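Yeah, one chain of the complex is gone here, protein chain that is, but the others are all in their spots.
Per-chain numbering from 1; labels A, B and C assigned in written order.
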C-alpha cells in the first residue's frame, strides 16, 4: 500500500471505515499558519451534510482531534496529525464480503492482494469514509494557499444525466452550491438532480455524476513538468477518490473533436496582465498553470452498493452466487465527493506552490 | 522541473527538441533481461512512421545508443542510459517564441517559470519530440513485463470525430493498427481519419483524437492504493504526454450517466478463474487490477501549431500581436502518440509489478 | 521538516515532547504479520528502563495504542498508526528557551528555521522523547524481519571512556546487556560505566558513549548501491537519533590506519557457504551485505542539558547571558539510546529486505 500524496507538502492517511479512527498526517506544512479547529471542522461538516434523499443512515459525530504540529494556534513546521474517531459502526453486514466479493467494489482484488488479511468491514481502507482524511488535510492546505491568495471551489455539474448550467461568475458558485444538498450551483438543476437520486434510491439503484474543481488566482507556472504536470498530479489525486473513473481539464474529451483553430486560446492583455480570450486549456499548458482559472472535471461512477441481488462468485467454492449488499450507502456519492475533490485540489496545489518556492517555509 | 516517473522502475528523461539529443535513464531495471538494440529501435521506428498526410517535414534518423546498464546483451541491474541524437534541426522558426508566445503551447508559462532561460527552440523540453524517450524506456519495460506474460497495446479509437468500431478481438488490434499510418485497428475508420487529417492540413488547421491503451494478462492486485492507484499513476503518466487533456478508464465519463445496476460488473467464473461478465471497470477496482483487460482512454487535443495567423501578445511591449507559427508540425499528433501511450502504460505497469513483488530482481 | 525513513517500509513520526502524544505511522508493512501489543510494549519498557543513577525524573506510563492497520491480530497491508500519550509533562522549565538557547541543543537553529513558531517545550520535536516512535515501529520491523530469520541487537560498548570487552558470542549479548541498566554486555564494564555516570551526575555534568548495532543472519546482497548503500541508509537513520555525532562500520576509523593486507577480509568456506575469515568490513562491501554479521557503531555525545550555569546569548537583546538548564534530564542518554539504535537498524533492514524482494508482500 502507498498512502501518501505530495513531495514537499506530504499527506499520508490512515484508518479503516470500521476501525478506531480515520486520520491524516501532514509533513512539510510551513510554520506560522494559523489553524483554528473550526476551519477543519467546517469542512468535515460540509462533507457530512452533502447528501440527498438516498443517503446512508450512518451518522458520525466526526469531531476533529489535533494530535500534533500546532502550538498556540499556529503550525510549527512539525508534522500535523489530525483524526476523527469512528463511532457509529455496524459491521454485521460485512461478514460475507471476504467470501462473496461485492460487484464494483475492491473486495475481490483486495482479498487477492492482501492474502485475505485485509479489514473488509465497511470497505476498510477502500471505503469512501477514508476521504474525510483528505478533507481535514485539505482544510489546512487551503489555509496555506490563502497566504498566496489562491482560492478553491468545487461543485456538482452533472448527476444522473442532469447537467447544470455553467456558472456566469465563480464568486457565487460556492454559496449557491452550498445552498443545496447536491452541491450544485444551478438551483434548477440541483432540484432535478435531487429528484433523480431519490428515484434511483426508490428503485434500489444508484446514480453517478461529474464534479468540477476550480482554482482561482493561481500564479503562472505552477507544475513541475515534464513528468509532474499540474494536470497529472491532480489526476492522480482525483483517482485516489473511490468511484472516480475519468478526469479531464478544460475542453477535455471534447477537445479531441475540435479543430486547433477552435481549441487554441488566443493570448490577450487583460487588466494589464497576460490572459487568454477563451479557456479551453482549463488553465494549464505544458503541465504549467497559465494564470487563468484551473478547470478540472471528475467523473464519478454510480455507487456500487445497491440494495438489489447481484451475481457474484463464492471465492471458497469458486461457484456462482447471489449477493444482496446490505450495509448503509448513499444512492449517489457525488455530493459528498464535492468537498473531497476540492480538498484534493488544495493538497496538490499546496505542494506545487511549495515546490515552486511561491510559499515560504515560514508564514507570518 | 521533475522529469521522473516510477518508484522502483524509475525513468528520467532529458534532452531538448533542438538540443544535442533526447535521452532516458532507467534506474531499477531487474538484472538478466535480454535487450537487443532492435527491440528498442523497432518501437522508435513505429513511433516515427505514425503519421498521415499532414505530417511534419522533420525527419530524424533516430538510432538508439545504449550508453550503460547492459553487458553481453543482458541488463545488469545498473542504470540503463539510452539516447538518440538530434540531427535534422532547424531552429530559425523559433526566434520570436520567447517574445510572442504561441497559443496552445507552453511558451508563455514556461518563459515565466524559468525566467526566460529556457531553450525554446522547437518547444525545447515541452516538445512532442521528447516522447521518444518514453518509447525507448517503454521498450525495455515491455521486455520486463513479458517475463510475467503481460502484453500491451494501444490504438487510435477516434480522430476528428471519426470513431473506430470496437475491436472484436484484442489479438488483431496491434497488427491492424500497425497496417495504417493513423494506428487505427478499424480499416474503414482509419481511412476516414486519414482523410480528415488531410482536410485539416489543407485548411492549415489541425485535429485531435482519442487513444485507447490495453493491458492483457495482468495479475490481480497491481496498484498501490489508496494513493498510488493503478488508474492514478497511469493518468499521471498519460498527462505527461504533450497535448493530453483527458483520461478515463472503462466506462469512464459515460459511467457518470449510468445506473449502478448497469455499471457494476457481475463476477463470474471463466476458465476456472474469477472474471467479470462485463468490463465497465476497465480492469480496475479500488485502484487495483482485477485481472480483466485494463482499458484506458486518452484524449489528445488538436495540434496547437497551425499555419494560420493567430492573436497573441508581445511579452516585451505587452501589446496585442499576430503570430504565424512556422516550424514543421503534424496536423494530427494522435498517430505518433499511440506508441507513447503504450510505452507509458508499460512503464507504469512495470513499476507496479516490481512494487507488488511479481517480478523478481533478477530474471533468468 | 521531513519526518520519514524508508522507501517501501516507510515510517513517519509525529508528536512533541510536551504535546499530546508521540506517534508513528508505518506505510508499506506486509500483510499477515502477527503483532501482539506486548511485542511493542516490551520494547518501550526496555527503552524506558535503560538508565543509571543520573536519570531524568520524568516517568511516562507509555501504553502503546494501535490506531489502525491491524485486524484480528494481524497486519492488513494498510498503514499502521501507533502512539503513546504524553502525561507527565512539566513545561515550566522551558519558558525561557525561545530567548536563551541552550548550548548543545537545537533551540537556536530551530528558532531561526521555524521563525519562532516551534513548540520548544521539552525540546519539542528535537527531544529524545521522540525516539519512542522509532522503538514502536522497530518492534514491528523486527517481527517482519523474523520471517527472514534476521536477528538484531544493540549494546553499549563504551561510556565515559570505559570500554567494554568484545563479546565472545552474540547469543549472550542481548541477555547480558539487558541485565544491567547501562545495557552493556560486559558486567564489569557495566558497573564502571554506571559509576562514571553517577559521578558525572553528582558533578552536575554528563557523559557520552558508543553503541554497537549487530544484525545476524542477513542474506547476502541487502542494500541498493551505488547511492542507497547499506551503510549510508543506516547512518542516515542513526544520525536522526538526537546526540549522535559519528557512525562507523566494521574497522571504521581504525581502517584509516591499517594496511590493505591487514584490513582485507579473506574469503573462506564455512559450513558450506562463503564467509570471511575476519570481519573488518563489518558485514558490508560495496554497500551490500556480505552475509557476515553487520557491525555498526554509533558515537553519542554527552547530554547537552547539564545543571550548571552556561554562557549563551539573549536572542532578543543580542547580548551575552547565563543559562541554567532546569528540566529533567539523564546524565547519560546512551543506555536509553540502545533500543533506539536497534530499532533504527530494524527499520532500515526491513526496508532493504522489501526492496530486495526477500520478504513478500503477504506473510503467512
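What we mean here is this: a residue touches a chain if its C-beta (ideal position, glycine included) is under 8 Å from a C-beta of that chain, and two chains touch if they have at least 3 such contacts.
Keep in mind that this is a model prediction, so the values were computed, not measured.
Of the options C:106, C:194, C:215 or C:294, the residue whose C-beta touches the omitted chain is C:106.
Touching the missing chain, out of C:116, C:250, C:293 or C:339, is residue C:250. Contact with the chain not shown here comes from a single listed residue; of C:19, C:79, C:167 or C:208, that residue is C:208.
Across C:18, C:125 or C:183, the residue that sits in touch with the chain not pictured is C:125. Counting the whole complex, the residues of chain C in touch with the unshown chain are 1-5, 7, 13, 101, 103-106, 108-110, 112-113, 125-126, 130, 158, 160-161, 200, 205-210, 220-221, 223-229, 231-233, 235-240, 242, 244-253, 255-269, 272, 274, 276-277, 280-282, 285-291, 299-306, 308, 310-313, 315, 318-320, 355-356. In the full complex, chain B contacts the hidden chain through residues 1-4, 10, 12-16, 19-21, 23, 25, 27-28, 31-32, 66-69, 71, 74-81, 83, 113-115, 117-119, 124-125, 361-362, 364. Where chain A meets the missing chain, the touching residues are 7-8, 355-357, 360-361.
Criterion: only the chains that are shown with their structure count from here on.
Using mean Cα coordinates as chain centres, the one most removed from chain B is C. One simple way to say how far apart two chains are is to compare their mean CA positions; for chain A and chain C this gives 39 Å. Mean C-alpha positions place chain A and chain B at a centre distance of 26 Å. Per-chain Cα centroids separate chain B from chain C by 46 Å.
Annotation for chain B: residues touching 2 or more other chains are 7, 355-356.
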